[in-house]
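For this depiction, one protein chain was excluded, whereas all remaining protein chains were kept in their positions.
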Amino acid sequence: MKKYYQISGQISEFSDLPFWKKADVVDLVYVGYGLLIVALVVVSYILGSVNLLPRDPQDIDLQLIMAPPGTAGRLLGTDFMGRDILSRLIVGIQAYFLPGLLAILIALCFGTGFGVLVGYRSEKFDTGITYFTNLVDSFPRLVLILLVIAAFKPDIYYIMLVVGLTNVPVVASLVKGKIQFLKQKNFIEADIALGLPTRIIIFRHILWHHCRSLLIIQATLGMAEAILIETSLSYLGFGVQEPTPSWGNMVQSGANYFMQGKFWPSTAPALAILFTILAFHLLGDGLNNILEDKRST
Amino acid sequence: MKFSAIRPIALVLSRELVITVLLLLGVSFVVFIILFASPGDPFSVLLEGQLSTAEAKAGLRDAMGVPRSWYVQYLAWLAGMLSGNFGTSIRMGLPVLPEVLRVGFSTLILTIGSLIITLLIAVPIALYSALRGTNKISWPLTMSSYVISALPVFWLGYIVIYFFTHKLGLFPIAFGFSSAGQKYRWLYQLLPIFVLGVGNGTISEVIRYLRQEMGRVMAEDYIRTARAKGASVWKHAFKEGLLIPVTEIIASKIPFILGGAVIVEQVFNWPGMGRMAWQAAQDRDYPVIMGIAILAAFFVRMGSLFQRVVYVALNPRASKE
Partner (left out) sequence: MTTAPILKIEDLRTYFYSRSKQAFIRSVDGVSLEIAKGETLGVVGESGSGKSVTALSILGLISVGPGVISGKIGFHSDRIQKDLLQDLGDFVKLTTRAGKVMEVTKDVVGWERNTERVMSKVRGKEIAMTFQNPKSSLNPFTSVGKQITEAIRLHTAMKIEREAKERALTWLDRVKIDSPRLRFDNYPYGLSGGMCQRAMIAVALASEPSLLIADEPTTGLDATIQSKIVDLLVELKSELGITTMLISHDISIISRLSESVAVMYGGTVFEYGPAKHILSAGFESKHPYTSALLASIPSAQNIREKGYLPAIEGDVLDTINIPEGCRFYSRCNQVTEKIREKCARQEPDLRQIESGHKVRCWLYFD
C-alpha cells in the first residue's frame, strides 16, 4: 500500500522541500550512520595522537587475560595478554587515518587535475589516459603493493602513495567524463560566451557545482579502501608490527585463540573494521542518492 | 549471430588483442621500473637469474661493467621473458615461470570458483531488487549482503574454519590430509572458494552494479514497446540488463578478487599465487614477485578480453565501431 498525499491546494513554484524532507529515509539513515562513525574515527584519532586513552594499550595485565567486556573498567574487555582492547582499537586508527587521507588527497588532487586538463583543454590525451587507466587497472592492488614492498620497504605511507596514484586515473576519467557531459550540454560554451574567466568556470562551475558529489563519494570510497588495505597488510604482517596495535594485526594475533574458542580478541577488531568500512560505503551511497536527487531503490 | 557478422567481429577482436599485448608490455614496464627505482641492485639479480651457468653470470657482470642504461636492461630482461625465462627464485633457486604457472592455476580455480558463488548469490538479489524495488524482502537481503561483504575476509575465514572443524568435528588444517580426513577433503577445499566468494566485498559491488544497470534498462523505451506489444519483457531486457553487465562486472572485479585471494590463501594455506607473493615479498624474492605480478595482470587482461568478446558478439553496433 502506498500513500500519496498533498497538503495544500496551491503549490508555489519554488516550494521545493529541503533535502531532509524529500530524501529517502534509508539514505538519511545511511548518511547519519556514516557521519557518526566518521566522527568517532576522527575523535579517536585525536585521542590517540595525544595519548588520551582509557588505559595504556601496551599495559600487560596477566591477571585479566581474555576478560569479557565490562570487567574491571575495560569497556571492551581484554585480549590474550590482558591489554585493554578499547584503547588498542583507538590507537589502531593511527595506522590508517593519516595514510588514508594521504591516499585520498593524492587521488583527488591529481585526478581532478588530469581530468580537467584532458576534459577542458584538449582531447588529445584521451587515448593516453584510457591506456593508463587500463594499465593501472590490470594490477590487483594488493599484488602491486607486495611488489612495492619487495622493492622498497613496508612503509604505510609509501603504500598509500601507491594506492593514491592508482586511483588517480579513476578520478581523472570521472571528472573528464563529467566535463565532456557538460560540454555536450553546452554549459561550458555558455559560460565562455558569457565571458567568465577560466578560473571561475573550472573551480566554481565545474568542480564545485557539478563534481562535488562525485568527489565526495570518491573520498569515502578511498577511505574505505585505505582501511581495507592497511588492515589486510598488517594482517599479513607487513604493516604495523606488534606490540603496536593495528586492527589487522590484532585479528591476526588473536587467530590462534580463536580456534580454541576464544573469539573476542580477534572479533573485536574485525567488527571495528566491519562497521567502519560499512560506514564509509553507506555514507558514499547515501550522499550520492541525496546529492543527485535519486532514490535509494 | 550471423556469419556475415564474423568478419567485422574478427577485426574488432584482433584490435582488442593488439591492445592487450600493448597493455601487457606496459605492465612489464611498470614492474621493471618499480624494481629499477628501488634501492640496492635488484636488477642484476634479475638478469643474472635468467642465466643458468656461473660462467654466463660472470660473463654478464663483465659485459655490464659500467652500469648500462635502463632501457637496455629492460629490453634484455624482456627478451628473456618472452622466451619463457622469468629468472630464478632467489629463495628456492627454481626457475620462476613454471612455479608461478603452477600456483597460478591453483589461484585460477579459487578465483573462478569464488566468482560462481558470488554470482549465484548476487544475481538473484540484484534482479529482484531491480524489478520489485526496495521492499520488505529485497532490503534485508541487500543489506545483509552488504554487511557480510564488508566483513574482513580473513576473519570470515576463521569463522568458517572454526565451524567446519569444531562443529563437524574435523581437525586437519593443513592442505595435505591424512587418511582420516580424506572424505571431507574436497569439502574443505571448497571453504576458501566460499569465503572468497562471499566475504571479499565483491557481492555488494556486484549487486549494486547489476541492479543499477537492470534498472536503467527497464526504463528504456524499447522495453516499453515490448511490454506494449505483449512480449516477454525479460527476453528483451536480459541481453543488455544482465548478460552484458555481468561480464562487465566480472572483468572489472578480477583484480579485486585476486587481491582477496592473497589473504584467503594465507588463512587456508592454499598453495596459490597469493601465498607465494606474500612469501616473496617477505623474502625480497624479486623474480618471483615480478612473475606473479605479470601473471596476475595477464589474468586480468584475459578477463577483459572475454568481456569484450561477449559485448561484440551481443551488440550489433559494436562490430562497426
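Think of it as A and B in the order they're written, each chain with its own count starting at 1.
Everything below uses one rule, namely that contacts are C-beta pairs under 8 Å (C-beta built on N, C-alpha and C of every residue); 3 or more make two chains touch, one makes a residue touch a chain.
Fair warning: this is a prediction, and the values are worked out from it, not measured in the lab.
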- prompt: Going by the touch rule given at the top, which residues of subunit A touch the chain that is not shown?
  reply: 1-7, 9-11, 13, 15-17, 21-22, 293
Message: Touching residues of subunit B against the unshown chain: what are they?
response: 2, 132, 135, 220-222, 224-231, 236, 239-240, 314-317
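We take it that only the chains that are shown with their structure count from here on.
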Message: Centroid from C-alpha atoms only, then distance subunit A to subunit B, rounded to Å. What do you get?
response: 23
Message: Going by the contact rule set out above, which residues of subunit A touch subunit B in the complex?
response: 26, 131, 134-135, 137-144, 146-152, 228, 231-232, 235-238, 248, 251-252, 255, 258-259, 261, 266-267, 270, 273-274, 277-278, 281-282, 285, 296-297
Residue ranges of subunit B touching subunit A (in the complex, touch as defined): 19, 22-24, 26-27, 30-31, 34-35, 37-39, 42, 129, 133-134, 139, 146-147, 150-152, 154-155, 158, 161-162, 165-166, 201, 204, 208, 215, 252, 254-260, 262-263, 266, 274, 277-278, 280-282, 284-286, 289-290, 292-293, 296-297, 300-301, 304
